[in-house]
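Structure incoming, see below.
Note that this complex is displayed minus one protein chain, with the remaining chains in position.
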Amino acid sequence: VRQAFAGGTLIDGTGAAPVPDGALVVEDGRVAWTGRASELPDDVERVDVTGKWVIPGLLDANVHLLLDNEPEVLLRYEPGRYDELILEAAQVTLQAGVTTVFDTWGPLEALRRVRDGIARGELVGSRIYCAGNIIGNGGPWTSDFLGLEQSMSREAQERINPHWEQGVGNELVWMAAEDAQAAVREYIARSEIDFVKYASSSHHELRFLAFSPRAQRAICEEAHAAGLTAQACAMTPETLRAAIEAGVDLLQHGDITGQFPLPDDTFELIVERQLPVAALFMTDRHLEASSDRGLWGRVLQTKDANDRRLIEAGARLLLTTDGGVWSSTSRTHPIYARASTAPDSPVVLGASHVHWLRAAFERGLSPMDALLAATRNVAEAYRVDDVGTLEIGKRADLVVLDADPLAAAEAYGQVALVVQGGEVVDRDRLPERPVLTAA
Amino acid sequence: VRQAFAGGTLIDGTGAAPVPDGALVVEDGRVAWTGRASELPDDVERVDVTGKWVIPGLLDANVHLLLDNEPEVLLRYEPGRYDELILEAAQVTLQAGVTTVFDTWGPLEALRRVRDGIARGELVGSRIYCAGNIIGNGGPWTSDFLGLEQSMSREAQERINPHWEQGVGNELVWMAAEDAQAAVREYIARSEIDFVKYASSSHHELRFLAFSPRAQRAICEEAHAAGLTAQACAMTPETLRAAIEAGVDLLQHGDITGQFPLPDDTFELIVERQLPVAALFMTDRHLEASSDRGLWGRVLQTKDANDRRLIEAGARLLLTTDGGVWSSTSRTHPIYARASTAPDSPVVLGASHVHWLRAAFERGLSPMDALLAATRNVAEAYRVDDVGTLEIGKRADLVVLDADPLAAAEAYGQVALVVQGGEVVDRDRLPERPVLTAA
Amino acid sequence: VRQAFAGGTLIDGTGAAPVPDGALVVEDGRVAWTGRASELPDDVERVDVTGKWVIPGLLDANVHLLLDNEPEVLLRYEPGRYDELILEAAQVTLQAGVTTVFDTWGPLEALRRVRDGIARGELVGSRIYCAGNIIGNGGPWTSDFLGLEQSMSREAQERINPHWEQGVGNELVWMAAEDAQAAVREYIARSEIDFVKYASSSHHELRFLAFSPRAQRAICEEAHAAGLTAQACAMTPETLRAAIEAGVDLLQHGDITGQFPLPDDTFELIVERQLPVAALFMTDRHLEASSDRGLWGRVLQTKDANDRRLIEAGARLLLTTDGGVWSSTSRTHPIYARASTAPDSPVVLGASHVHWLRAAFERGLSPMDALLAATRNVAEAYRVDDVGTLEIGKRADLVVLDADPLAAAEAYGQVALVVQGGEVVDRDRLPERPVLTAA
Partner (left out) sequence: VRQAFAGGTLIDGTGAAPVPDGALVVEDGRVAWTGRASELPDDVERVDVTGKWVIPGLLDANVHLLLDNEPEVLLRYEPGRYDELILEAAQVTLQAGVTTVFDTWGPLEALRRVRDGIARGELVGSRIYCAGNIIGNGGPWTSDFLGLEQSMSREAQERINPHWEQGVGNELVWMAAEDAQAAVREYIARSEIDFVKYASSSHHELRFLAFSPRAQRAICEEAHAAGLTAQACAMTPETLRAAIEAGVDLLQHGDITGQFPLPDDTFELIVERQLPVAALFMTDRHLEASSDRGLWGRVLQTKDANDRRLIEAGARLLLTTDGGVWSSTSRTHPIYARASTAPDSPVVLGASHVHWLRAAFERGLSPMDALLAATRNVAEAYRVDDVGTLEIGKRADLVVLDADPLAAAEAYGQVALVVQGGEVVDRDRLPERPVLTAA
């Protein structure tokens, strides 16, 4: 039986003009037909969405389905239950209309199990593509992140961190490029990852280079030889440039350039080549609340100037939240609380993609370009060819909104229906088994 | 059937001379007869212990069956499994011949369940008497202990600490004495504790008084009104004096007096009244290894001088370890490692009572007095009248040693048999379910 | 030549009604005559203060002329120049109309030198009375205050702290009361202090008792035997009670009672005996800004409730700032900045006494009682009989205000003239040699 979502305004994610009184027919989980509702074939079961807007399922170019590394969380759910946390997060995103997510750092085995379970239809959740570790970074309890040397046992650190590190942790940064390359090759071969992410910048003290440019080239070569896209975590002019020259396919938060703005030559390169930039847009409200945070405040101001310039020049932008799901313990933890409790936090799955879109509107990105940044652009950047638009043959991942997403960003938060692979998602029961989101 | 342990040297814990070729008959779990093996009645089943030494089961006047407060331990076994940790500890002590322990600080509900299970014969372990909280101290993750304000969430602190505090935590120290007294009265009424312990000294910064002397008197009154003994944690001359004047029945580590030695008048009071002193003897080896530890090093040197003086004057001394069982994580934790990994650590259940006895020998306590300190004296101090000696009618708790405990302290570690309530303990299977002690 | 301040409204600090068109004649530095301007003798030199208000010079019951213990300050001006800092502070207060201050904790030698220089007329500044150390507390860089164990060398700590400790530091808290008493006796004998202050409460963790009640009695005895008043730093119900029972003459911030309010019986004792209470009134604005500061926020709320109750019951209240002068480094120091940069900070000399008076008005203290709290009450509490009122024979310390202090507290900040010992202070040149207050 073929199903049709009919009567709403159809925005197909290709950039084409919205089709009022549009319709879309699903068959075998894919888009089989689109057009005017008045021209719908007869043999379809109609779902009436009159007065609503139909857009492609959203894609988030950067999530961390297990981001809450607060000690209690990682201990309590220690590996056996990381799957549950990841699945919960993938259901939080699906519930909100983000039908596909790209996880760029997390515990690989658990991520893979959930990814594959969803892909096989055994589990409900956003489609997941994952990178495993950020090559060259240590696990969550190392000095690359918050370093708990003084509060957790060495045993715990040595037990927890490897679930993230997977043999390509920060020891690679100490190595000669050739040795690092060999480790990356092995990692790609055995890890079943979907794309490669590596550290161009140091993560905790932002200003340094993690891998040398030649090591970065070697890593990109290995990714490409394996048919994978490569991306870098780069947060300064020189690391960004090194990543571009190394051949990355996507600049993860390429709008962060540290204390100084994106240099002109690199800026032009990005715009001319239309290199996909997963930019961390932040709302005026969030930026204002963060303005007194010393160096980080200055980094964000610089980032915001870069964002406005990228928008104006027509760079290829991708929605990215860098987000996770946060526990009640992290929200009362002296160190971890800040990220998740900030106003308009950019890193809260289920909510922050709407903040991103509002920030995009605030910064002058056209509503249609904002929509493309949240749909087609992400799919293209990751070379995932069956999602991102509602063209015929694509997966029938779509969101029905109660308000016009081209009129106001808040519309993205007014979700009437989420459809994934042609099936209407039972949003009321998501997440199915709340863990971190349990009251 | 009556069982006889016959042929060894019998030391009955009353101070009487050892009986060579002695024998002891057990009936209904109690001592029914003692004498020469050659005069044994006929109708007994003989357990031949020729060439060995028979002594009363040991008593430890101060243990913490759950002492390892390293964050991972308390989270991983969060309340549901604290019983397991406590039972494990009680089996570690039983295995080592300590048939009765007095737990002076721990999570009350779990302690009670294990205590009662052992008392009813449903669980195997040392007999437990417990105090619950040290009245006036906060839980393990407060500033009274190691204060994890910077490394654990507020939620975790507020969830974990009450299991220890039981409504008589450090808020009582902020109160007027009358209000603190009312809280203590309620606590005693509802808590089913076996004895009362309260904070005369501040615990983290040692030098202060926690409760005022009049509050201390009020607490002792409440204990005595309920028929319980009272003891104080006192670590300076003034807190020790306040505790004695308040009417405590036992001085828990009454040998610690901070930077200055026990004043003469207080010293004489202790000796003349024969107030039981649970002294924390430490071996020469341990003291030497601790000598560079700043203030704590000086406190221990002063303590050692007090110990030698108490021994010489014939004070009533009790074996005390203040010990617990330690996890592998606490042994690699930057803060927690020190206690358990020090040479001849005084705080490791199963081992430290032997260190205590060696330290007693080193300091000139006579072998017989050392034995009494580990047996009869503890029972008397706690007014538990059915253990501590091998007199007729007492519980048949005894230890058979391969070497002479009056010759060398190491003999206490050479355990051939442990008998509790007349039953030979199957030591090979203890602890039955290793948790912290698992390899 | 006799000088008359004539034509203003005279408020003499005795509680008597203001005298409009009043006059006051000074002779030999003392008040020689007061009355109506119209009845002034002829042979006086008139200073016309028509349209202004004349009040006694103010007295601050609790200052710390060297309070800024930020590492750089104490090192840079190491002892040789502490005198300069103290003199600067005494000129900041004099400039603001506070003609007499009581320093309750500071480096004794330097305090004495400045005190004596001012008393001899060789230096210009508020009259100083000083206590030296708070007996039982360590110096500024010990755990009684902010403890710089991790950031300053042991050498520096051992060199700086003794200037405050003077042999009666926190080692006394470790002692038996008799030993502490002997140390206090010697201290009083050699120190040339004006009054005695000791620690009833622990200073850093507020809740404990520093000295036992019997030690407190001994300290008060020694003070009284030497003809000195005694006061205690007490911040909980039990420490406050211990201090009162020990016989203190003044309750230094007796309104702070920790987490729980002043108990009724102690409250009544204070009111009935009219025990002087130097209460730390804080403005609504300050309390609001401090409300999120965890435990300290709760302590301040409780304090404020005590304050309102003391005012209503007619307790004998004294103006107290607990204030100091703050350097630019302490104002940008991660730990030290908070005290001095809070809104309406209660601890900034030269400004905070006006905040105190505004807080008094806000809390319903009558304007005349507020004035008495800032003048006569302090003198009486400290038994200094020649200041505090403008009665004949008293020192001619007075302040001429541009606005009516009985109408609004801000009037105390609108100073027209300060007269000390009959001499008009050249306020424009104070402080003479700005150090911490230099731009």
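The letters A, B and C name the chains in turn, as written, and every chain counts its residues from 1.
Criterion: a contact is a pair of C-beta atoms (placed from the backbone, for glycine too) under 8 Å apart; a residue touches a chain by one contact, two chains touch by 3 or more.
Since this is a predicted model, take the numbers as computed values, not measurements.
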{"item": "Missing chain: touched chains present in the view", "value": "A, C"}
{"item": "Contact residue for the chain not shown (choose from A:178, A:284, A:385 or A:432)", "value": "A:178"}
{"item": "From A:259, A:274 or A:291, residue that would touch the chain that is not displayed", "value": "A:259"}
{"item": "Per the touch definition above, residue among A:35, A:162, A:213 or A:297 touching the missing chain", "value": "A:213"}
{"item": "Chain A residues that touch the omitted chain in the full complex", "value": "143, 170-171, 173-179, 202, 204-205, 207-215, 236-239, 241-242, 258-260, 263, 266"}
{"item": "Contact footprint on chain C, counting only the chain that is left out", "value": "70-72, 75-76, 148-156, 328-336"}
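The working rule: only the chains that are shown with their structure count from here on.
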{"item": "Category of the chain touch graph - line, ring, star, complete, other", "value": "line"}
{"item": "Chain centre separation (chain A, chain B; CA means) in Å", "value": "56"}
{"item": "Inter-centroid spacing, chain C versus chain A (mean Cα positions, whole Å)", "value": "60"}
